[in-house]
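What follows is a structure written as C-alpha cells; I'll ask about it next.
Excluded from the complex is one protein chain; the other protein chains are retained at their positions.
Letters A, B and C name the chains as they come in the text, with residue numbers starting at 1 for each one.
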Amino acid sequence: MKPNAILLLSCPDQKGIVASVSNFIFHHSGNIVHAAQHTTERSKIFFMRIEWELEGFDIARGKILEAFEPLAKKFSMKCSLHFTDVQPRIALFVSKHIHCFHDIILRHKMGEFKCQIPLVIGNHLELKPVAEQFGLSYLHVPITPDDKVQQEERELAELKRHKIDCIVLARYMQVLTDRFVARWPNRIINIHHSFLPAFAGRSPYQQAYDRGVKIIGATSHYVTETLDDGPIIAQDVIKISHRDSVSDMEMKGKDLERMVLARAVRLHLENRILVHGSKTIVFE
Amino acid sequence: MKPNAILLLSCPDQKGIVASVSNFIFHHSGNIVHAAQHTTERSKIFFMRIEWELEGFDIARGKILEAFEPLAKKFSMKCSLHFTDVQPRIALFVSKHIHCFHDIILRHKMGEFKCQIPLVIGNHLELKPVAEQFGLSYLHVPITPDDKVQQEERELAELKRHKIDCIVLARYMQVLTDRFVARWPNRIINIHHSFLPAFAGRSPYQQAYDRGVKIIGATSHYVTETLDDGPIIAQDVIKISHRDSVSDMEMKGKDLERMVLARAVRLHLENRILVHGSKTIVFE
Amino acid sequence: MKPNAILLLSCPDQKGIVASVSNFIFHHSGNIVHAAQHTTERSKIFFMRIEWELEGFDIARGKILEAFEPLAKKFSMKCSLHFTDVQPRIALFVSKHIHCFHDIILRHKMGEFKCQIPLVIGNHLELKPVAEQFGLSYLHVPITPDDKVQQEERELAELKRHKIDCIVLARYMQVLTDRFVARWPNRIINIHHSFLPAFAGRSPYQQAYDRGVKIIGATSHYVTETLDDGPIIAQDVIKISHRDSVSDMEMKGKDLERMVLARAVRLHLENRILVHGSKTIVFE
Partner (left out) sequence: MKPNAILLLSCPDQKGIVASVSNFIFHHSGNIVHAAQHTTERSKIFFMRIEWELEGFDIARGKILEAFEPLAKKFSMKCSLHFTDVQPRIALFVSKHIHCFHDIILRHKMGEFKCQIPLVIGNHLELKPVAEQFGLSYLHVPITPDDKVQQEERELAELKRHKIDCIVLARYMQVLTDRFVARWPNRIINIHHSFLPAFAGRSPYQQAYDRGVKIIGATSHYVTETLDDGPIIAQDVIKISHRDSVSDMEMKGKDLERMVLARAVRLHLENRILVHGSKTIVFE
C-alpha cells in the first residue's frame, strides 16, 4: 500500500471551497482517491475529508500545510493533515473486564487497526498477564478517591513519555477528572454499555432490566467533562426479551460493546471523524 | 382455520403448575398446540400462555373458566381466556399523521390483523376522508384544554357503545387524562417515536438530532398514567448519520413507527402479552 | 426548496477530474452541496455524483451539458444531468399483491417520493379500485402466453404516450420479454422476495422454507434479460425461526419488500445510482 495524505478541514460554507482544495491537490500532481463533504443545516459550517496519493505529489510531506496555508487563511479553515503510513500511538485504559481489551488486541494483531499500542494502563492487576501474553507493556495505576489527581499526573507523564496520540477506554471503570479530559480533547474514546442518552452512568444493564426495554445497546463516544455526554461516534443495539436476566444482557452486550468500540477506534484511526460541538461528522 | 382456545395465566411459582394445566386440557380431550412459560427471576412469579384446539374439547366455551376454577384457586392464578375466532374490537385514535393509521388499515385489509375496527376517533379532520375511503366510521372529537374532560367522556361513551376491547393510538397527539387511562388498563397501545426511555415527551426526533445520536428508534407500549413510561411491548431502531436532518429522521422513522406499532398490535391481538408491573412478558 | 442540478458521470480514472469538474461549477458561480466519488478497484473507472445550487449559476439549464461538453470529451466521460425540481414520471406495474403498490402510493402521497405516477398497468383487475381510489389511471393489460408480444407493444405505446421515465414492478408477476427490457435499460426496478442470488425464480418463500434458513430477505434490482440477475440496488433481511410457516414468511416478508423497494425507488428518483456492468454504485 502506497501512502496517501488525508486532509480534514472545516470552515464557514461558501462557494469555491471544493474547487480550490481539489485544484491545490491537482496542481501539485496529486490524485484524489476519496473526497466527502458535509454542510451543517443551520450554522452552514462546511466539513471536508479529502484523501490523495502522495506518489507524484510535488510537495514534501513536511511542507504541505505551509503550502496550503494561503488557502486555509482565505476560507478561515481549521485543518489537520494525516498520512496513511503513519501509525497513531494508542494507550489502552482497562480495569477488570477482558472482552473489549482482548478484542482490540486481536484486531490489532490481525491488521485491522493501523496503529501502535505501546502502553496499557490498568487500575487493577487482573489483565496484566493478558497484556504481557501479547507482549504489551502494562502499567498498574491503582486509583483511590484520595490519590486520583496524583495518579492521573503519573498517567499523563507516561502518556507523554510514550508519545501517545489517542486513549481508548476499554471498559475502564474510573471517571477521569475534568483536568485530565481537558488535556485530551476529542482524543479519548470510551465505550458505554447502553444506547445513550438512555441509561447513562452506573449499571446500565440493570437500569435496562428494571425499565423492561426490548433492546439493549452500546455507544462509543469521545470523552468530555460531562459523564457519558461526549460526541457520539458509533452506536448499535440488539434485541432482548423478558427471558434475559441482567447477566444475560451482560453476556450479549459484550458482543455489542466489542463491535461498537472497534468501529469507533477504526473510524478514528482512519481519520474519518470531525467533531462539531457536541456531535460528530463521520465520513465513511 | 379451526378455532383454538388460549389461556393466559400467572401465579406464584410452584411445582405442578404445568402438569396440572396440561392435564386439565388433556383430560377434556384438548390438543395443545402451543405452550410457553416464564418465571421471574427474583419475585418467582410464574407466567404461562397455553393454546389448544377446541375441536374435540369436551367443555363448552362458556363453561371452560368455570371448570378451570378449582385449579385457578389452588394455585392462586390470575387468568384470562380467549378464542382465536373471536375478533377483538379496536378503536383507532388519530391526529394528522397518516402513516401509522394507513398502515394499520392496510394490514387489516390484507388479513394480517384478526380484529374489527368499528371506530376511528380523531381530534382533527384531516384523516376523515381516509377513514371513509376505507368504509370506517370516523368520529371527530376536537380537544381543547378547557373541554378535555367532557370530550373524553364522549369518547368513553362511544367506546362503550361500540363494545371496544382495545385502543390503538396511531400517532394520536393528545395526552390522555389519568382518569381515562385508569379505565383502560393495559388496553391502550401507543407508539412513541424514540427508543424509550431516551427522548420521552415532545419532539423526540429534534431531541435525537440535538444529541447527535447515530440511531433513532420507535417504541410501542401500553399507556399508563405517566407519559411514555408504560410497559414496553416492542422496540426497534435504524441507523442514521450526520447527514440526516430532523425531517430526514421523520421520514425514516415513519417506517420504524409503522412496523413497531404493527408488531405490538399483532402481539396484543394474538394474546401473546402478559403485563408484570412495569414490564411485559411477550410469548412469541 | 430551491432547485439543484445533479451531474452523474463516469470515465477512466486520472488526475484532475475532481478539480476540473468542481472548477467548472465554481467558475460559473455554482455552490456545490454534495459530491461523492468512487473508483473501481481493478478496472479503475471513476464515478461521480455532484450536486450544486442552480441559484446564481450563470448557465441556463438547457445549455449546461453543452458548456460541459469540452470537459466531458477531454476525460471521455459518460454523463447525465438532472434537476431536483423536475419530477420523473413513473409507471407502476402490478398484479394482485397490494402491499408494495399501496405502499408506494402512500409514500408518494406523503411527499416521500418526488415523482409523478401518471400510469398504473396491471395484468389483473384486483387493484383497479385501489388505483382509482387514489385518482390514478389504471390500464388493464391481461397477458397470456399467446399474446404477450402484442400486449407488451400496447404497454410500450402507453409508456411513450405518458412520457414515462422509469417503470416500477410492484410485485408484477409476469416476466418481461428481452425485447421489452432492452428498450428500458436500467430504468425498470423490480422487487424480488429473497436475498438474491439465493432463491431466484418462483416461490422464494417456499424455497426458503424447504431449505430451513433462519433469515429471509428482499432484493430490489434493475431488470435485465436474465431473470432476477440485474444490478442490485438494495437488500435487507429479517430473522425467522422454525415456527414460521410459508404464509408467516409471506406476511413478514411484506414489510421487507415494501421497505426495500421504497428505498430503491427513492435512490433512483434522487439520482443516486450509477450502473457499472452487473453492479451498482449507490451514492447515499
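Keep in mind that, in the parts below, a contact is a pair of C-beta atoms (placed from the backbone, for glycine too) under 8 Å apart; a residue touches a chain by one contact, two chains touch by 3 or more.
These numbers were taken from a predicted model, which means no experiment stands behind them.
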Sole touch to the unshown chain from C:Gly62, C:Gly111, C:Pro145 or C:Gly212: residue C:Gly212
From B:Ala36, B:Ala72, B:Met110 or B:Leu227, residue that would touch the chain that is not displayed:
B:Ala36
Using the touch definition from the top, which of C:Val18, C:Leu106 or C:Leu196 touches the missing chain?
C:Leu196
Only one of A:Lys15, A:His28, A:His82 or A:His99 touches the unshown chain, namely A:His99
Kindly note down the residues of subunit A that lie in touch with the hidden chain.
98-99, 102-103, 106, 109-110, 112, 133, 251, 254-255, 259, 262
Would you write out the residues of subunit B that touch the absent chain, in ascending order?
13-20, 22-23, 25-27, 29-37, 39
Residues of subunit C in contact with the chain not shown:
38, 41, 195-199, 211-215, 217, 231-237, 239, 241-243, 245, 278-282, 284
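Quick note on the criterion: only the chains that are shown with their structure count from here on.
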Write the angle of the rotation needed to overlay subunit A on subunit B, where the fit uses Cα atoms and the result is rounded to the nearest 5°.
180
Subunit A to subunit B: how many Å between their CA centres?
42
Give the residues of subunit A touching no fewer than two other chains, as numbers and ranges.
none
